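Note that this complex is displayed minus one protein chain, with the remaining chains in position.
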Amino acid sequence: MLMETFYAFIIGSLVVLALNRFPRIAAVVAIAVSLLPLFALIYWAPLVGLTLPSYLSLLRFETEISYALGPGTILLQITPLGWFFLFLLATTFPLVLLFASSFVRDNAGGFYASMLLTMLGSFGVLLARDMLTFFIFWEIMSWSILALVLRGHDRRAIVSYLAFGSLSAMLLLFGFMILYYKTGTFLFGEMALEATPLTLAGISMIVAGFAVKGALMPLHVWAPHVYSRSEEPFVAFLSGGLSKLGYFGMILFMYGVATVPFFATWGTFRGVPYFGYALAVIGAFTAFAGTVLAIMQDDLRKLLAYSSIGQLGYVAIGIGIGTPLALTGALFQALNHTFFKAVLFLAAGAVYYRTGRWKISELGGLGYKMPFTFLAALFAIFALASIPITSGFAAKWLLYEAAIEQGFLFVTPIMLIAGVGAFLYAYKILYGVFLGEPRHDVREAPLSQLVAMWILVLPLVVFLVFPGWVLDITSPILQEYGMQPVAHTPYVITTNLAAYNTIAVILALIGTLFLALILYKWKPQKVVPHEDNYLAGEPPENYEYISMHAASNYYEPFEDVFGGIFRKGAERGWEIVLAGAEFLSNGARRIYTGLTEDYSIYILLFFLVLVGWWLLW
Amino acid sequence: MVIEIIEKILLLSGMVALGFIIGMFFNGFARKVTARIHNRVGPPIYQGYLDVFKLFAKKTNISHGWIFDLAALFSVAGIALAFLFLPVAGISLLSTEGDLFLILYLLAIPALGFALGAGASGNPNAAVGIMRALMLMLAYELPLVMVIVAMMVHYNTTSLATLVQMQSNFKWALFVPQFFIGAIIVDMALQGMLMEKPFDIAIAPHEIASGPMVEFGGKHLGALMLYKMMAIVVETTLFVDLFLGGGVVLSVEQYGWIAYLVNFLVWFALITFVFFLALLINAVFPRFRIEQALKFYWKYDALAALLLLIWVYAGVSI
Amino acid sequence: MRNEDWKKISRLVSKRSLWMVHFCTGCGAMEMPPVMTSRYDMERFGMHAMATPRQADILLITGYLAVKTLKRVVQVYEQMQDPKYVIGFGSCTINGGMYWDSYNTIKDLSKYIPVDLYIAGCMPRPEAIMDAFLKLMDMIDKGEAIGWKKYRKYYDQYKRNQRMAFAYRLDEVKEIKEDDAK
Partner (left out) sequence: MVALPPVLLIALPLLFAFLAPLVGMVSRRMVKLYTLLVLILNALLSILLFINVMANGVVYEQLSGFYPPVGILLSVGYLGAILAVLINVLSPVVYLSYFGEAENSVKFSMLYMLVTASSTGIVITGDLFNMFVFFEITAVGSYGLVASLRTKEAFEGSFKYIVLGSIGSAFILMGIATIYGYLKTLNFYDIALRIDTMPETARLMSFIFLIVGIGVEAEIFPLNGWVPDAYQGASNRVASFLSVGPSKAGIYAIARLIFTLIPIMSGFELSLLLGIFTLVVGELAALRQRDVKRMLAYSSIGQMGLILIALSLHSETALVAAVFLMVGHALAKSILFIGSRDYSGGLLRNPLIAGPLFLGVLSIVGMPPFPGFWGKWYLMVDLASRGAWTIILLIVFTAIVEGVYYSRYLFRGLNGEIRTLTKSEIASIIILASILILIGLFPQYLYDPAVMAARSLLGGGP
C-alpha cells in the first residue's frame, strides 16, 4: 500500500484541483487522502514498540520499497526516527485540512492540491534512505510550499522563500555531492564516513541546508515573511510540521549518517563535539533572539513566527548537545512545538476568520466571545511558556538537564532566559487578543475549526500526565544510534541529576486548586460587565476615540532597550549580500551595451584572444 | 497505605496553611518595620491577618467573568504548589519529585494566572502593570538563573533537596567565595522578585493605581494578598535553600524531633532576616523606571553574574 | 457559632483594617499628609490609603463637589464593595461652605450618597480627622455605620436626587417631576 499511497496523493491532488469550484467536496477528498499516512503510522507502530489493536490499521503498508529509477535507486524504508516525525506530521495534517475546510474559500482546489503535494514530499522525506530519494522528495515538499506561498501574493515572502529555498537546496546538493565523492554511494545505510575536513564541510553544508528549513538564525529571514503572509492552515502545518523536517534531517545526518565519534575527531568541549557545541550555541542564540523579536511584534502572525523560530532553537540546542538526554529533549520539544504551534496558528486563523484582523492592537476581549478558541489557545500558550500544567515543560526540562549535565555554563542561562521571555510574548497574545476590552462583536469559531484545534490540544494534555510515552517512542531512535535511552516510567523521568514526577505535580496542583476553590467559593460574587471599570471613575462612552485596550506598543520600554540591537539585524546582513550580488549583476549587464559595434568587437576580440593564446603564446 | 496517603495529604495541607500563616505574619512585620524606619508607630504585627480576614468578609465581591476568577484560583494554588516543592527547614515533602527548574517554572503559574485575571478585567492600568511585572521578571531572572546554573554545575545537581543536603553541617554555599558573590547577586534579584523598592514600578499605586490589582477587591484581593504574602515566604525560602543550607543546623538522625523544631526555627529566623534586609532597602529607596530596572539587572547584576560564571568555569572541569 | 456572633467578630476585625480612597477635590487634602505620616500615623489603626475604589472601604471626600464632580463621586461610590463608608470632610460637604451660593456646587452631600460621618470645620485639623476615624470605628463596632445599607434601601430616592442635580435643562427637571408624581 506504500506505493499506492504516493499515487493516491498525486491522483488526489489532481482530483482536488479539478474540484476547484466545489471547495467542500475538495476538502473531503483531501482529508480522505490525508488519512493514509495516519494508517501507515498505525501499521508501523510495532517498529517503536507500540502494540496497537490490529483493527486500527485498516490497510497494510510495506516497510521497505526499493527499485531502480534510471541510474539511481529509490529506497524507501521506515525507521524509528521517521516514524516519530511521521507521527507529528500525519496527525497534524488531516486536522489542518479540516480547519481549512471552513477557512479557505478562494481557489480551494489549488490549496488542497498543494497541501497534498507538501505532505507527499514530507512522507517521502521521512521514508527516504538514500540521498537521491531524499533530495527529490525534499524539493517536492519545498516547491509545493512555494506554491502555497505564492497564494499570499507578498513580494518579500515569495522572494525570500525562493531565495532561501534555493540556498537550502543547493547547500544540500553540495553536501550530498561531497558525501558521494567521499563514500561513492548514495545509500545512507552504506555510507561509512571517514573523518576528513571535506566530509565535515559536507555535513556542515547539509546541516546548514536543513537549518534554513528549520529557520535557525541567521538563515531564518524567510520565515517571518512566509508565516505572516500565507493562509493560516498552511502556516500551522508549515510551522508545526514541515519546519520539523529540517531537524529530522539534522538528526538523520548528524547521528544516522555521521556519528558522534566522527565529530569528536575534531575535539570535544565538555564531552560535546565542537560541531555540536557550535550548533547548540547557534540554537541558544536563536532561542533568545527569536524570543526578543517575538516580544516586539504587533502582527499576530509575525509574533508567532518569531516564536516558532525561538522555540525551534531549543530543538537545535538538543541536537547540538547530542547526549541521549538532549536528543530526547529535542525530539520532545519538536513534538510539543508541533502541537502547540499548530493550535496557536489555527487559533489565530479562527480569530482572523471572525474578526478580519491580524494586528494584536486591533483585537481584544475575544476570550468571552470565543471561549473555546480561547481555552485551546490558552493551553497552547501554557505549553509554549512551558508551564508545568502542559507537556511543554517536560521537553524543556530534559534540555536543561542535558545542558547542566554537560556543564554548559553559558548556554543554559540563555536557554532559561529565553524561556522567561516566552512568558512575555505569550502574555501579549493572551492580553492583546483574548483579554482586555471587548472590541468585536463576534461569534465562536465554526465547529470544524474548533474540532481541529481541540484534537491538537489533546496530546499536550496526555503527554503532560504521561511524558514517559513520548520517551517510549524516542527510545528506539536512541538505540538505533547506539545510545542509552533515558530512564523513565510513564510519569517519572529520572536523570543523573534529578527526577521529575508529573503525577506528583498534577496531584499537588489539583489539591492546591481544590483548596483555593474552597477558599474562593466561600463567598458569593457578583459579575459586572466589562464597562464597569475603574478608569478615571468613568467608562468611556465613545469607543472611537477612547480605547481602554493597552495593547499597542505593549512592550515599549523593552523595545527602547533592545529594539536597536535586534530589529532587522539579520535582514540587513542578507540585504548587504544581495546588494553585493546586484553589484556584480550590474557589472554583467554592462557587458551587454546594446550596441552592435560593441558586440562585433567582442567577437573579434574573442577571436584574437583565442588565436593569440593558443597560437602565438 | 490509605493512612499513609491521608497522613501525607494532612502534612501537605498543614504545610500550606503554615506557609500562609507565616506569609500573613510577614505582611504585618513588613509594615511594622517600615513604620519604625519612618519613625512611625505602625500597625500591630498581626495586621496581615486582619486585612485578609476583612477582605474575605466583604459583603459584595465584584468579578468580571470567569477568566477574571481564574486569577485568584491560580495565584493561590500556584504559589502553594511552589511552596510544596521547596525543601523547608530540610523537610522535603515533594521537593524530591521535582527540581530547581520545576520550581522556577512553578513560580510562573501564579504569576501568569494572576496576569490572566488582571488582563481579563480590561483595565489598562492592570495591563500596564502586568507588562512592567513581566519585564521586571525578565530583568531579574537573568542574574538569578546565571547564579543558579553556576551552582548547579558546581554542585553537579539540579535538585534543590540535594543541594540543601550538600550544605548540611554548615557547609553553606555562602561560605564558598564565589557563591558569596552569588548570594549578593541573588539578593539583588530577590529585591525584584519581592517587588520591593526600588523595583516596585509594576504596582506603583500613585502612577498606575496599584497596577495589576486595580480591579480586584473583596475576596479576589484577599486571594491575591495571600498569594503575595506566600510569595515572600517562597522566595526567601528559595534564597535560604540556595545559600544558607535551608536552615538545617541539626541532623534529624541524631536529634530526632528536636532537630525538626530547631531547624524549623532557624529556617524561620533566616527567612525573616533575608526579608528584613529587603525591607531595609525598600524603606529608603525611591523606585526605578522599568527600563532602568532592566538596565540595572542586565548591566551590573548580570555582569557580576557573568564574572561568577567565568570563575566557576575556571574551577570546574568535567 | 450564631450568625450574630459571626457578624460581631467580622465587624470587630473589619474596623481595624479600614482602607480608604480619598476623593480630593478641595483644599482639605492638605490635611491628609500629617494624618498619614509619622506625626499622627493613621496606620496605627490599620488604616491605609488605597489606590482604587474596588479595594477601599472608606470614601473620604475632602471638599466641595461641583455637579460634574459629583457624577464621578457617585460612580466611585458605586464601584466600591459593601460594606463601605463615606466620610464628608469639611463644611463644603455639609452645606457648601464658602461655595454656599454657587449655582454649580452641591450643598448637601448626604442627599446624593449616604454619608456616615461628617467632619466639620474649614478646614478640620488632623486631630479632628483622627477623632472622626476613631468615631467611625466605634460606629462600625456598634453596627451604626449603615450608610451602605441605606443606599440600597433608598436607592430610588438617591438616584432621583442625583438626576435632579445632574439635570441642566428644564425639560429634564420636568421629566423627573413627572416621574415623582407616578
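Order as written gives the chain letters A, B and C; numbering starts at 1 within each chain.
By definition in this document, contacts are C-beta pairs under 8 Å (C-beta built on N, C-alpha and C of every residue); 3 or more make two chains touch, one makes a residue touch a chain.
Please read all numbers here as calculations on a predicted model, not as lab measurements.
Every shown chain that the unseen chain touches in the whole complex is listed here: A. For the chain missing from the display, the contacting residue among A:G82, A:G165, A:G290 or A:G320 is A:G165, taking the whole complex into account. In the complete complex, the residue from A:M1, A:L59 or A:L173 that touches the missing chain is A:L173. Although one chain is not displayed, chain A still touches it through residues 17, 20, 69-71, 107, 109-110, 132, 135-136, 139-140, 142-143, 147, 150, 153, 155, 158-159, 161-163, 165-167, 169-171, 173-174, 177-178, 180-181, 578, 581-582, 584-589, 591-592, 594, 596, 598-600, 602-607, 610-611, 614-615.
Definition applied: only the chains that are shown with their structure count from here on.
Centre-to-centre spacing of chain B and chain C amounts to 38 Å, using the average Cα coordinate of each chain. For chain A, the set of residues that touch two or more other chains comprises 532, 534. Contacts with at least two other chains are made by residues 52, 54, 79 of chain C. Here chain B touches chain A in the complex through residues 9, 12-13, 16, 56, 58, 60-65, 67, 69, 72-74, 76-78, 80-81, 84-85, 94, 96-102, 104-106, 108-109, 111-112, 115-116, 119-125, 127-128, 130-132, 134-135, 137-138, 141-142, 145-146, 149-150, 152-153, 156-159, 162, 209, 214-215, 218-219, 223, 226, 289-291, 294-295, 309, 312-313, 316, 318, going by the rule given at the top. Chain contact summary for the complex, chain C toward chain B: residues 10, 13-14, 16-17, 37-38, 41, 43-46, 50-52, 54-57, 79-83, 148.
The part of chain B that touches chain C in the complex is made up of residues 31, 35, 38-44, 47, 50-51, 53-54, 57-62, 205-206, 209-210, 213-218, 221.
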